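First, the structure itself, so that you have it in front of you.
A single protein chain has been omitted from the complex, and every remaining protein chain is retained in its original position.
So, chain A:
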Amino acid sequence: MALSRMASGGYSPEPLFRLPQLSLRNLALLVAATLAIGLLASLLRMSWGHAIDPTQQLRGLEQLATAARLDAALDQSFESARLALDAEPAELPDLVQRIDATRQGLQDSFTRSGVDASVSVPLRNYINAARDKTAATTELKRSLGTFVTAFKAMQQQGDSTLAALQSADDAPLRRPVMALVSAATSYGIQSVPGNGADIDQLLATIDAASSRDHAVLSKLTAAVRTMRSAKDSLQRQLAAFRAMPTASSLQQLRNASLDYSRNEELRRERGRTMLGVYTAALFVAFGALALWLRKSFSDLDRANANLQQANEGLEQGIAERTRDLSEALDNLRMQQAQLIQSEKMASLGQMVAGVAHEINTPLGYAQSNVQTVREVLSGMEEPDAGKRESLDEAGMLLADAEHGMERISELVLTLKDFSRVDRSRTEPFNVNEALESALKICNNQLKGRIDVERDYAELPQVPCAPSELNQVFLNLMTNAAQAIEGPGLLKISTCAVDNRVEVRIRDNGCGMDPDVQAHIFEPFFTTKPIGQGTGLGLSIVFRIIENHQGQIKVQSTPGEGTEFLISLPAVPKRAASPAGSTMEQAGS
């Protein structure tokens, strides 16, 4: 139990997650991550944001085409009006209005689609040019009106001149006048008249032919000249009008617009490519990161497994060490118990040695003297009757003294036998004698209180250390005597079973419950109050019996008593039997 508690409480689990510490490395990683995300966002914006609406673009292009068309129509309208000799182009107000609308529309659509300077500058150029051109129409209209008036006046003058030249003498004049009128007409009609020299020659001819002051003719030439100058002025204005840069600026605008959208498209294409590359790079980075993570996780797993294994090993090691330690402790206790035991026996032996010598010396001369005195008394001459009685009495008293001294001598012998300090460790031994010897030693614990019932069988000898076996029996008898309160019975029986000797020591004392029985052979286990028992007695008994290859069992019922059963191997029969049989033969 202590073991499992130790194992589970041995370490506290690591927190699974921990706030990253703001180290320089982590900071760099954070910045790198931010940069990567920023780059991604900008790339996304570059490729997807700012998209050009194709319909918007188409409409812009249509508007540009319309503007070009209207511009051409404006140019054409003045040409047509001149040819038709209209004082003013009939569609002009409508055209101007539409040009303004288109211009406005262009401005709106381009401004809305948010263009850069490459588009906005040509746009502004065109708008200015268009405004100038529409403004120029007023002047042009007036010039056109002047020319038409002059042309009509010239034709009228020609008709009237020809009518005036009906006379014969004027006949030579008729042909140049007609040629002049025709030339002037074509001059007025042709967009690029090439007959100006013809007109000048005809005018000179007419002037020369009418040397006389001819009023009609002069009127005609004046009208032709007026028409010619009006025409030239108109032609100049038309050329200037046509040369106004609307068409070119429109073209520029269109090109700029197309360039812009193409550039934009290219830019986005580039952005997408970059995004793709970047995404691929990111994927590679993520893959690497994932691999790294996987590797670090597997490393972690392995480290974890190792740790667990090490932990298990440690636990096992601890368990083994604990077992070893407790074994060592048990051994130590056992050795301590044995040491105490052997010390006890050694000091008992020394004491017995001293006591025996000290007692035997006075006992020696006392006993000898008593014997001598008795011999002297018995060797005396036949005394008279009075002395005879006292002599008999003295003899009796001396016999008693001798008896007493024999008792003392016997006790010393028993003590010597018991301690066996002068004996070898192992020798064949009669267990019955050992039991008797032990009974004699603990006699005063039993005397008068506990009856001893002996049931000894004929026993083979047991090879043993007699002093140890004596100690066993004495311990068991002392325990029995202590278990009995008041009068009781101690039953000691022996028997020989299968070349083993069995000894039963049974008391009718207080007994033990199974819990106590389970522990009685453990060192330092005692039921006596602290200080009254070492708890070593029965553990020593157990160890001694074990050393003799014997067995000891206990059977006890609380309130009824306890029985110890000791079984010891006897001397092998092989060596003992021949001598025995010979002895029998010799005896008979």
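Observations
One rule holds in what follows: a contact is a pair of C-beta atoms (placed from the backbone, for glycine too) under 8 Å apart; a residue touches a chain by one contact, two chains touch by 3 or more; residues count from 1.
Following the convention adopted for this analysis, contacts and distances are computed from a predicted model.
Of the candidates "Electron transfer flavoprotein subunit alpha", "NAD(P)/FAD-dependent oxidoreductase", "Response regulator" or "Acyl carrier protein", the chain left out of this view carries the UniProt protein name "Response regulator". If you put the hidden chain back, the residue from A:Gly38, A:Gly364, A:Gly404 or A:Pro487 that touches it is A:Gly364. For the chain missing from the display, the contacting residue among A:Glu62, A:Glu269, A:Glu312 or A:Glu375 is A:Glu375, taking the whole complex into account. In the full complex, chain A contacts the hidden chain through residues 353, 356-369, 371-372, 375, 405, 409, 416, 421-428, 461, 463, 571, 575-576, 578-579, 582-583, 585-587.
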